[in-house]
Every structure is written in C-alpha cells, then in structure tokens.
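Every protein chain but one is kept in place in this view of the complex.
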Amino acid sequence: MSVQLSLTVNGKAVKADVDERTLLVEYLRNQLALTGTHVGCDTGQCGACTVLVDGRAVKSCNMLAAQVNGGKVQTIEGLAAADGTLHPMQAAFKECHGLQCGFCTPGMVMSALDLVARHPNADEKKIREELEGNLCRCTGYQNIVRAVKTGAAAMAK
Amino acid sequence: MGANDMGPVGQSIRRKEDSRFLQGSGQYTDDVVMPRQSYGFFLRSPHAHAKIRKIDTAAAKAAPGVVAVYTGDDLTGVNGLPCGWLITGTDSKPMNEPPHPVLAQGKVRHVGDPVALVVAESAHEAKDAAEAISVDYDVLPSVVNCVDALKAGAPQIHDGAPGNKCYTWALGDKAAVDAAFAKAAHVAKVDIVNNRLIPNAIEPRAVNASYNRAEQAYTLYVSNQNPHVERLLMTAFVLGLPETKVRVIAPDVGGGFGSKIYLYAEDVALVWASKQANRSIKWTCERGEAFVSDAHGRDHVTHAELACDKDGKFLAMRVITTANMGAYLSTFASCIPTILYATLLAGQYTTPVIYCEVTASFTNTVPVDAYRGAGRPEATYVVERLVHQAAVDMNIPQDEIRRRNFIRKFPYATPVALTYDTGNYDATLDEAMKMADVAGFAARKAESAKRGKLRGLGYSSYIEACGLAPSNVAGALGARAGLFEAGQVRVNPTGGVTIFTGSHSHGQGHETTFAQIVAGRLGIDMANIEVVHGDTGRIPFGMGTYGSRSLSVGGTAIVKALDKVIAKGRKVAAHVLEAAEADIEFKDGKFTVAGTDRSKAFAEIALAAYVPHNYPLDTLEPGLDETAFYDPTNFTYPAGTHICEVEIDPDTGLTQVLAFTACDDFGNIINPMIVEGQVHGGVAQGLGQALLESCVYDPDSGQLLSGSYMDYAMPRADDIPSIKVGTKVTPCTHNPLGAKGCGEAGAIGAPAAMMNAVHDALLGVGVKDIQMPASPHRVWRAIQSAKA
Partner (left out) sequence: MYSFELKKADSVANAAALLSQTKGKPLAGGQSLVAAMKLRLAQPGTLVDLSGIAELKGIRKEGEHLVIGAMTRHAEVAASKEVQSIIPALAALAEGIGDRQVRNMGTIGGALANNDPAACYPAAVLGLNATVNTNKRKIAADDFFKGMYATALADDEIITSVSFPVPKKAAYVKFVQPASRFALVGVFVAQTGSGVRVAVTGAGASVFRAKPLEDALGKSFTADAAKAVKIGASGLNNDIHGSAEYRGHLISVLAARAVAAAG
C-alpha cells in the first residue's frame, strides 16, 4: 500500500511513492537523507523532530508524510544561505552557547523560528513557556532562551 | 602554567563543533547507513521475573523480510557481560557476581530483559516478526525494592547471590565513630531515599554493526562515551576476539551522562550477529525501550546520623546504605555506592571520624550504574541533609554551622581515604550568599506569606572527587582497569595540528577547549587545529569521558604531548638556528635564541622536521608527532556552595524554584562559557531529581509504571529559572592545567540545595521530612499529614 507524495522540501519540489505508514520524519531522514531532523522519543514529546510545515512548527515524528502532501516543508538543512552564512537564529545559538551535544538543536531552532514568528517580542517567561514542546537534557535551557531572544532581535533588523 | 598567559585559554571562544550541529550535518549513529543494511529488533521480557520454558522462533524466521532470529541458546562461545570493579566485602570475600548473559538464558530477571534478536530487511519487518516469536514463560514472584530484596522470603533472583545480596562493604573506623557518638551533645538523623532516575539522553542508544570477511574484522558504530573501553570489554571478556579485530566508532553522540559508558547486551549481540548473518545490522533504541534497557541511576535507601558537640561542631558521622544493583551487575555498578560514595562523606568539613556501610542488592529491575555524579550526588545529599537538620535541631544558622566545620588547611587527609589538595570553601559560600541576596530573604519570605505561599532557602556546600583516577589507587580499591588518558599531538608538515584524544565529546565541547589549550601553547590559530576523538582506529588507547575527567586527565595528556613536541622542536630549532639547545626559548609561537631577535616560527620548525634537509639526522628522528599517556596522581576536588530559593503553594503542593545560585571552584577555567553551560545542565538534572523525576516500579508485578515521557517528568524550559553562576579559583595542585573538572557538579550539589529549601519552606507548617521528588502530590500529602 503506497501513497504518492508531491511536496516542497527546503524550496525544492519533490515527488515520491511511500508506504502509507511512513512518518514525515522517516521520509525526510531515510528517503531524502536529510538526517538533521532527529528522533528522540516515541510519544511525540521531545520535539527533536520539529520541522516547519507551511511555516508552522510541527512534530514530524507524529504525522504521516501523507498529511503533508502538497505542502511546504522546511528543515534545519534549509536555513543557512547557499554560501554557508548561518541564519540569524542559527548564529544566535552559536553565539549564546545554546547547544551542547547538538541532538535537540535542529528541533529547537525550527521551533524557535515559529515562536518568534508568533511572538517577536517574547520575554524570558514567554520563551520558556513556548519551548514546552522541546526537551533538552544538556543545557538546562538557559542559553537556549538567551539564543532565542538574541535570534529574535537579529531577525527583527 | 597559569590561565592568563595562554592566548585563547580562559576565553569564552565560541565552539567549532556548532557549525555542523546547527546545520543538521552532525553524524549521529542512527544517521549511519551501510550497504545492504539490515535492521535489528530486540524482543524483550514483559515479565519482571520468569523462567523461560520454551522459545519458538519458527514463525518469526519465516516472516517476510527476516534474515535471522537469534536467542540466548544460539550465542555459544559468547560470555556474559563483565563488571569492571571488584568490591571486597566486610567478610573479606569478593562480591557475588552472577552471570549477566547477553540474551536471556533460562530466565528473565527484569521487564525489558532481552530475549531474542530479529534481523530483517526493514525495521518494520523486524518488529512484525518479533511479534511472531512465541515465548513460554513461567512467571515468578518478583521484588523491586532494594531493602525488601534482602529480607527473608524474598524471591531469589540469582543462584549465585543468596539472599539477593551482592556485597556488604564498609569504610571507616566504626569503633571510633561509636565512641564519638557516645560523647555527642546532639545527634542529627535523616532517613533518605535517593530516588531512582533514568538518564534519558535525548539521543537514544544506537548501533550499526558490520563484519568484513576479507579483513575478518568488525566495525561497530555505537552511541558510546568510551570506544576503547567498549572494545576491550567486548573483545577480551565477551566475544574472545583479538582487540585489533573490532573497530569501535562513536561518532557524534547526543548526550550520555553515564548511560552510554557501559558495554550493553545489544552492542555485543549485534556485533556477534553481524558476522553470523553476514550483514550490517542497524538498531536504534526506541524511547520506551530505553526506559527498560538503559542503565538507571541512584536508588539508595539510607539512614544517616551526625554527632555534634554543643556548638555544632561535627564529631562523627555514620551512614548505613542499601543500594540497588538492579537485576544484573552493569559495567561499573559495584563502585558507585562504595568507592565513589563513601569517600565523599567528609564533604567540606573536618568531621574527624566517619563510618559507612553499604549493602548492595539485586532486584527485578533494570541494572543500575553511574548517572551524572555517580555516587557523589548521593553522598552530598546525605551530608548536606544531615548538616541542614543539625542546624535546624540546634538553632544554628545554616551558613554558620558550615563555617564552624569547614576545612581550611590543605592538603587535607579525610578519614575516608581521600586527600583534598586545595580549596577555599569560605570563598564560595560567601560569594554564593552575596549572589543569592541571602540578606534579603526574610523580607521575601514575609511577602510570600502575605500571598499565602511558603518560601524557603536551602544550602548545599558540596565537594566531589573527579578527574578519575590514579590507577594504582583505583586498582587497590578494586578497579579492574587503569584510568589514565592518552593524547597525541600530530603536527602536520605545513604547521597545522591534529590532536587525537582518548577523551570523548558528547556535548562538552572538547573540540574547542582542547584546541584552545593547543593554540595557547603553540601560538597557532585555532582554525588550524583539529581534535579527533571517538574512533579506536585513529586514537591511542584512552578510557573515555565520564567522571568529569576530560580536562584534568585528557587535557593533561595533551599538555604532556605538547611538552614533548616543544622539547623536540627546541632541538630542531637549535640546529636550524645554529645555537645551543639550552639557549632556545619557545614563546608566542616562536623558537627564539635567548637574548637575540633570531627566531623561527613554529610552522617553519614543523616543516623542517618533515623535510629534514637541514636537520640533525644523526641524533634526532624526523617528524613531529608525540603521544603521552597520563595517569593522574590524585583525584581532583571541585567544590562549592549552591543556594536555592523556592516558593510552595500549600493549596496544590506545587514548588516553584524562584532562584538558584551556584558558586563553584573548578580550578583554572579554559572556557568560562562552556563551564557555565555544564553548570546549567547539571543543575537542571539536579532539579529533575529533586522535584520532577521518579522511576516507579509496581511493587507487586515489577512493571515499570513510569515507562515513557507521559509519566516520567523531564525538566522543561519553564521548570527552571535562570541560574546565577559564579566561580572562585584555587588551581588544582597536581596537573599542569590547574583544572579540576566541572561536568557533574551541578547534578551533585543541586538536589540538596533544592530539598533543603523545600524543607525550610515546609518547616513552618510542621513538615519535618520529605523525600525526593518533592512532587506537588507528595508535598500536599506531607502538609496534610502534619496537620493531622
């Protein structure tokens, strides 16, 4: 049993024939070799799999690839410029030491983009609340919060 | 070698490794795909304790896409998993070490115990086929509590461990302690459960194992903290292979916290099976699976007493602990509640005599081993809860009772085997109190009371022993391995440098901090330094990363290799500059003839060594590539004071951490930004233990009730406030970096600070004693009980 998919990933149109069961994260990692999006749990809570679908942060482990048919997906690999210049949010995470092992980081950065789009002037309290769907075991979140604030300010320029 | 005269050392250099992580081009083990990749799935026991009557794999073997199915009976010639630390009991006999089979043989002993391995063309097919395996179990009664397991009549888990006892071990002078207690003006007492935790690194464990028939050699990609240790244990003790025939590669690893130190059954089974099936086999642990197969942490039950004189001076301490080993001995399990625990019971204090007795028991639970702090959080919790209680009992202010007992003369030989080299406990306490505005607490408490809330303040003046370890000391205490570290500095002909280190980085930033050390010493650009770790095929034999050892031991190995490089460089420079070696100085990246302006840059000397046209070939080999192995002469002793302020809502029992202050002495600091990050992360895990995380087993069925993130509360961003971090520096006296290490301190100091704050908050409503985690339900119940 398979489904025919037609969608845009990081600006490129892609077509595929996938097993119905294929989760969006499996499609991205296994079929498109975009391994920057990670799987950290099986109850849809850790957020390491967060990508943007039509501009909104979603957990790619908790949806079927088929649910995104016709949609636009952006993953961590699609953020930096073609010449390698980091997106301001990526640069902010590096500047603020908002990552240690890096495993939660792609999901964290994509989530931050959605957060900033909705709440461009979020304060520390709001950022902490809005990061509820992204677990980190390494950083204690403090530098991630600073990074999101710094990235938001840079993006506002 | 001071921190100030070494270029980038001491600066918050942004991390080199971030580029790949931020762009999604890190390579974690699950990202690795091999040619003709097959997939593994482990069938696990659903029962806590059962005999296996029969396993029928016929249907599974015939299922679509299946390559092979293996059970314990198939693994002939494969030994059990070893324990790396021999503990000798108070009866002078070695600990009970029952077999730890790779796949269950005859019996299963915990929910999650692996029973069979299915290898198939896809992950789905492997899982589907596993459901077709039929296992006939005779369910047995089980026991999950470490104290209950020792009682008469408890279900017997191993034939080789009567009464489910692994060992009873003791440290200290019991008679002297008893005598001191007899003279005490006051005895403070605590009963503590150090709650079982699940490490939960966000990257699950993963393996990709393959066998190459031409080389008759295996390659194992594994999410692991110490590839050489993994390789040595697997080849020498379990599979009976020459070490050189297994290459272990730990690529990017998404957090470990101890849980990825061990030689796991899955690692062995998959390596073995890759040859049997002649296929590369990929396995990534599912999260629910991780809950029942990753080594758990902590799980102690303790009664402790502190004898004081009338002025609150500590006279003696006695600690009786029961520790849960789980169903089998994990790689370092035995030393966690003994060597890494009892030896820290002096804390920052001059308590003259201490006695600690530990009984370790087997239960029908997942094996328990080191988890961030490994024994030291447990010790700190005992000591600091006792000190807090003594202060409350005797009406002495919390900071004052600590000051009356601080060690001030160094080196200080504790009564529990360790000698602290240096420290300044007054400095970290004073600074922490200032940063936390302790002076203003009374007013804040009154303001909380107006809003019907209970505010509390808690201290934790902790010490830890890390920088594992002097091998001879470790060996005398039962370690079956050495604990040195290796560092290789390979200068490339054009002057760039590649560092090969036995330390492993799974978040700690070694690719940057080690480069800082090298850049500072050699005067070259950090961009020209590459740090290689995690591959037994490329690095010299090292013991890996845990126990906050990377900088003090791994970093020192690199320093010693740098010493050799510079020493050789001076000989080369002497020849090239036609001067005496004794007149050659190396400073700011240049070899200079003393008192002149004649010099050669480091890169020029490097090139000369690799293109030896003008070279003392009769007395010196070409090349510039040096290795050093460094065995530390002592542990290192980071210490500090953490202060926590909480506010409790008595109507719901919810505890909010309003402020957390950490002032730590980590010796010299290479990268302050990275050190702060380690403190943040450690404190978050400490908060998790104190307030949120609880690994719960059903006492009757042995089922794990907290089996996923739906029931195991991981700290989230809104659970934690911004932490104030300060440092004081007393450089370590016995390594050239003066570094003590910092990776675990947060997890070690924080739980006691938080729980002392909770106790402080609840004292006013009559709650004397509350265990971790101080969940809303537990706090509310305690308040109700106190009212009754």
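Some observations on this one:
Letters are used for the chains, namely A and B, taken in the order the chains are written, and counting of residues starts over at 1 for each.
The definition used in the following text is that contacts are C-beta pairs under 8 Å (C-beta built on N, C-alpha and C of every residue); 3 or more make two chains touch, one makes a residue touch a chain.
Keep in mind it's a predicted model, so treat the numbers as computed, not measured.
Within the full complex, the residue among A:Leu7, A:Leu34 or A:Leu64 touching the omitted chain is A:Leu64. Of the candidate positions A:Leu115, A:Cys138 or A:Ala152, contact with the hidden chain is made by A:Leu115.
When you scan B:Thr90, B:Ser122, B:Ser706 or B:Ser722 for touch with the missing chain, the hit is B:Ser706.
Where chain B meets the missing chain, the touching residues are 288, 651-654, 692, 694, 696, 705-706, 709-714, 719, 775-777, 780-781. Within the entire complex, the positions of chain A that touch the omitted partner chain are 1, 3, 19-21, 23, 42-45, 47, 50, 53, 56-59, 61-64, 66-67, 111, 114-115, 118, 130, 132-134.
Keep in mind that, in the parts below, only the chains that are shown with their structure count from here on.
Centre-to-centre separation of chain A and chain B, using mean CA positions: 30 Å. Against chain A, the residues of chain B that register as touching in their complex are 12, 14-15, 17-28, 30-31, 124, 200-204, 252-255, 257, 284, 286-288, 506-509, 673-674, 676-677, 680-685, 708-710, 714-718, 720, 722-723, 746. Chain A contributes residues 21, 29, 34-43, 45-46, 48, 75-77, 79-80, 86, 90, 93-95, 97, 99-106, 109, 124-125, 127-129, 131-132, 134-145 to its touches with chain B in the complex.
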